[in-house]
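Apart from one protein chain that is not included, each protein chain of the complex appears where it belongs.
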Amino acid sequence: MIIKNIVQKNSYYDSATLMLLSSQVAKEVGPDGDAAVMMGSDMNREILEKSGLLADEGRAAGPNDLIFAFRAATEAEADAAYAAAQETLNSRSAKMRSEENVMAHSVEEAAERAEGAKMAVVSLPGQYAAREVKKLLKADCHVLLFSDNVSLQDEIALKKLAVERGLLMMGPDCGTAVVNGVGLGFANTLRRGPIGIAAGSGTGLQEVMTLIHNYGGGISQALGTGGRDLSGAVGGLMMEQCIRLLAEDPKTEIVVVISKPPEKPVADRMMAQLSGIGKPAVVCFLGGDQEEVIGNIHVVRTLEDTACEALALAGVAGNPLKAAYESLPDIAETCRAKLTDGQKYVRGLFCGGTLAYEAMLILSDKLGGIHSNISHDPDLLIAGTDASVAHTVLDLGDDAFTVGRPHPMIEPALRAERLVQEALDPETAVVLIDVETGYGSHEDPAGVAAEEIAEARKKLAEAGRDVVFVCSVCGSVDDFQGYAAQEDKLRSVGAVVLESNAQASTLAALIAR
Amino acid sequence: MEKKLFDEPMTVINLGLPGFFDSVKGQGAPCIHVDWKLPAGGDVRLLEILDRLHEMEEAEQNA
Partner (left out) sequence: MRKANEEAVRRLMSADPVLVDCRPAHEVLPGLSRNTFLHAGPPIAFEDMCPPMQGAVYCAMMNEGFAETPEEAREKALAGVVTFEPCHGYGAVGPMTGLTTWSMPMWVVEDRNTHRRSFANLSEGVGVGLRFGDYSPETLKRLTWLAEVFAPVMSKILREMGGIDLAPMMAQGLAMGDELHMRNHAGTALFVKNYGWRIAAAAPEHAEEILKFIGVGHDQFFLNIAMAANKLAADMADGVPGSSLVTAIARNGVEVGIRISGLPGRWFTGPAPEVKGLYFPGFTAADANRDIGDSAIMETGGFGGCAMATAPAIVKFLGADGVHVARETTDAMYRITLAEHPRYQIPALDFRGVPCGIDCAKVVETGITPVLNTAIASNRAGQKMVGAGMSVLPMEPFAKALLALAEELGI
């Protein structure tokens, strides 16, 4: 094997573009090879060094230089991979150039040229994002800040500035919003309607809004706040702003709020605000312990319940989500027949963080302690890269998996190795997974998952047993990937596909019990 | 102070992932992509200086 680095001086590309490119280019260098295309920052060079991909040319690169790093069988193979990488990058920049009228060189220029209300989506590296967001807010742009790694201090300052200027500053780490019917970040194709949502979590929002859409409801606006907004430190600055905007919006008749249970003073403030909006509200405290109706506020505990409650308030009758639970014990029974005695555990492998969280909660209710890399219980907390213990749910979007690689919602192949590994564990009964469709997501996520499942089942057959694969597609029936086709791909490899993550998790628990 | 957003004609400004630009364009919404470059080559001290200069300018303007 040879290691080859090629450095392109003074060329900036954002890390996510390069991550995707890296995973494409890696396919060009054979099974024992590897490839990465990264900017030459200190951290990236360290990553390359650790992966054994760094050569002297790359060591000498600076933060403004682009490094192409290859481990390949031959020089020719490395060169071919380099050519492929160049082609992809150039076609991209050529395309952008040909649409010159849609390119701006700076935030100021973009803000000046943008007509009407201005809504910015920022997915820059976190350490530089705050600077640009500040400029955007000063130019009267609403902001969805997708980036993570933005400091708490910056978040508070930016949100204060936004509130002062009457703007939205959704994020950091806000993956999803649908504003005026336009999906931003990871978002879905939705019908417009009377339900307005403000959420502290991305996939949680996607799950609720797509369930509402799939069962006949409509969305006025779907806003995000970023996961840290309802912490004591930020104090729900943006949630308050979102609720206020939804309360004032004549098209919004029902206000839905989704978050993990906030600290008490923050929760109290939020409930007080909601009680005065003059519209019915649904509040999902994911993992909270209460389910109640307080005046105009309906408090629920799961994403699916949130969607059902909102649909009911909107007068969309007869959704079959709840009825589906009646058939789950029978399905579980059928599935269990395929298992042998030693198979007793659920292993959840999730691309969507909130879906992992919801699964963990539902499984805990029915099976007791669930080990997870996102558990709040130190006894149950495991590192993402550790082997699974008993019942385990993993959030594959966790940093441990994603340093130097694209998020699994963009590139679900990240899950492949782990999926086969979990399936082959003789104690595994159920592998529980999620599939996300919509804007921003992979173009055929179920296809990727189906291939993995087929591969795992082939190996299981050689070992003389099987595992139950349970999944749900988090997506709108109108997403470009094709909802029904995505479900069919999963069913064709023997997976059990349910209509919500809550149902899938419940079935997994029933099978393992 | 309210900057109207809901149900107004809206232009999306994208900084970062080109995929997000594509998806907004694909939905038929106006979108401008900012060809963002690492400011000051990512040098922390130079960035600090630039930020400080911007702050001083703002203070000058407001004075």
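Observations
Note that the chains take the letters A and B in the order they are written out, and that residue 1 is the start of every chain.
The definition used in the following text is that contacts are C-beta pairs under 8 Å (C-beta built on N, C-alpha and C of every residue); 3 or more make two chains touch, one makes a residue touch a chain.
If you're wondering where the values come from, they're calculated on a predicted model, not measured in any experiment.
Only one residue in the set A:5, A:41, A:64 or A:221 touches the chain that does not appear here, and it is A:64. One of A:105, A:191 or A:376 touches the chain omitted from the figure, and that residue is A:105. Residue in contact with the omitted chain (choice from B:7, B:22 or B:43): B:43. Within the entire complex, the positions of subunit B that touch the omitted partner chain are 37-41, 43, 45-46, 48-50, 52-53, 56-57, 60-61.
Residue positions on subunit A in contact with the hidden chain: 10, 12, 64, 105-106, in rising order.
In the analysis below, only the chains that are shown with their structure count from here on.
Between the Cα centres of subunit A and subunit B there is a gap of 23 Å. Against subunit A, in their complex, subunit B makes its touches with residues 1-21, 23-27, 29-39, 41-43, 47, 51. Interface residues of subunit A, counted against subunit B in their complex, comprise 12, 14, 16-17, 20, 39, 41, 62-64, 92, 96, 102-107, 109-111, 113-124, 128, 131-132, 136, 140-142, 146-147, 164-168, 179-180, 182-185, 187, 220-221, 245, 249, 251, 410, 439-440, 480.
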